[in-house]
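As you look at this complex, bear in mind that one protein chain is not there, while each of the others sits in place.
All chains are identified by letter, namely A, B and C, in their written order; residue positions are counted from 1 within each chain.
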Amino acid sequence: MTTSQPAKHPTSLEALRDALRQFAAERDWDQFHTPKNLATALSVEVAELLEHFQWLTPEQSQRMTTAQLAAIRLELADVLLYLIRLSDRLGVDLLVAAVDKMAINAKKYPVDLAKGTAKKYTEL
Amino acid sequence: MTTSQPAKHPTSLEALRDALRQFAAERDWDQFHTPKNLATALSVEVAELLEHFQWLTPEQSQRMTTAQLAAIRLELADVLLYLIRLSDRLGVDLLVAAVDKMAINAKKYPVDLAKGTAKKYTEL
Amino acid sequence: MTTSQPAKHPTSLEALRDALRQFAAERDWDQFHTPKNLATALSVEVAELLEHFQWLTPEQSQRMTTAQLAAIRLELADVLLYLIRLSDRLGVDLLVAAVDKMAINAKKYPVDLAKGTAKKYTEL
Partner (left out) sequence: MTTSQPAKHPTSLEALRDALRQFAAERDWDQFHTPKNLATALSVEVAELLEHFQWLTPEQSQRMTTAQLAAIRLELADVLLYLIRLSDRLGVDLLVAAVDKMAINAKKYPVDLAKGTAKKYTEL
């Protein structure tokens, strides 16, 4: 018996990565999963997420209904799944990359300059 | 002592979520971080990632140069960071949502129907 | 008699702009049509267009079926409609802006440097 579902309570992105590998392999989808195609699919998923917010006021986006949130939750999941899959195909360790990027962001946006402003770092 | 950087080797998304909370709090950025704005920013980050692939052939996207990959790696990180932040603001546990979505995907795309085709589940 | 449809064969973007104004006014939609929301909606429409291409090879994208093309044609239309509407709300004349941008692009990408390469102008 093969299954492409991860354990009920994954504690790491690695478990999801492995489940996605198996999911694609079982369906012979590696041929479609070029980094270019996966980056495109990721972009499409993010837009499906964004669609839920497009006409909302800032306030409305902070108090979603249960039904809205249930739909959004699954869109967030899709984004994560494609992001993990794309990173895997590129050989990138997402968590390590994220830690590195946070260190870069901390330098780009020093607290004393960035406090209370949404300006881009190039304009601080 | 305050620091918004996570430990060198995070083993969970929770560590990044907490670091991002502190990063925003230190800069008084919670005012900008509505779910709507974060979903928009996520979309912008994904496009910065996609830009690296836009003119590549499928083959070229599978053998990136070291320089390309270094840049792409940080874009992937940005996408993850905004995704974590947005999920946090919405109260969504990303990993649990991803596991739930994989189960849904497995039903949408049964192996016998989806094998070797890139068709959408509505057309299988 | 009111109608929000433009004449059968519009010869200008202005006709569409006026039809869109009337369409929104009749539905009391100006309240939702802030530039920010329209830019977001434009982004969502472009992703719906992009979705049709996400798993295609370059060759497949050059010989779409009639059914694919019929769907894509309407997505292209949606992108144009939101683009016109957004430009209108910002007071931008799209055609004049496009002419100005082409002149800028011609300087960014001189024929002798840009010929046969997909590099960004910053790397030429």
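Everything that follows uses one rule, which is that a contact is a pair of C-beta atoms (placed from the backbone, for glycine too) under 8 Å apart; a residue touches a chain by one contact, two chains touch by 3 or more.
Bear in mind the structure is a predicted one, so any value in this text is a computation, not a measurement.
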| item | value |
| --- | --- |
| Which of B:47, B:69 or B:96 contacts the chain that the document leaves out | B:47 |
| Sites on chain A contacted by the missing partner chain, in the whole complex | 40, 43, 55, 57-58, 118 |
| Interface with the unshown chain - residue positions in chain C | 4-6, 8-13, 16, 19-20, 23, 26-29, 31-32, 34-37, 39-40, 42-43, 46-47, 49-50, 52-53, 56, 58, 61-62, 64, 69, 72-74, 76-81, 83, 86-87, 89-92, 94-106, 109, 111, 114-116, 118 |
| On chain B, residues whose C-beta touches the chain left out of the figure | 32, 37, 40-41, 43-44, 46-48, 50-51, 53-55 |
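Definition applied: only the chains that are shown with their structure count from here on.
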| item | value |
| --- | --- |
| Graph class of chain-chain contacts, one of line, ring, star, complete, other | complete |
| Chain A and chain B, separation of their C-alpha mean positions in angstrom | 2 |
| Separation of mean Cα positions, chain C and chain B [Å, integer] | 27 |
| Residues within chain A bordering two or more other chains | 32, 37, 40, 43, 46-47, 50, 53 |
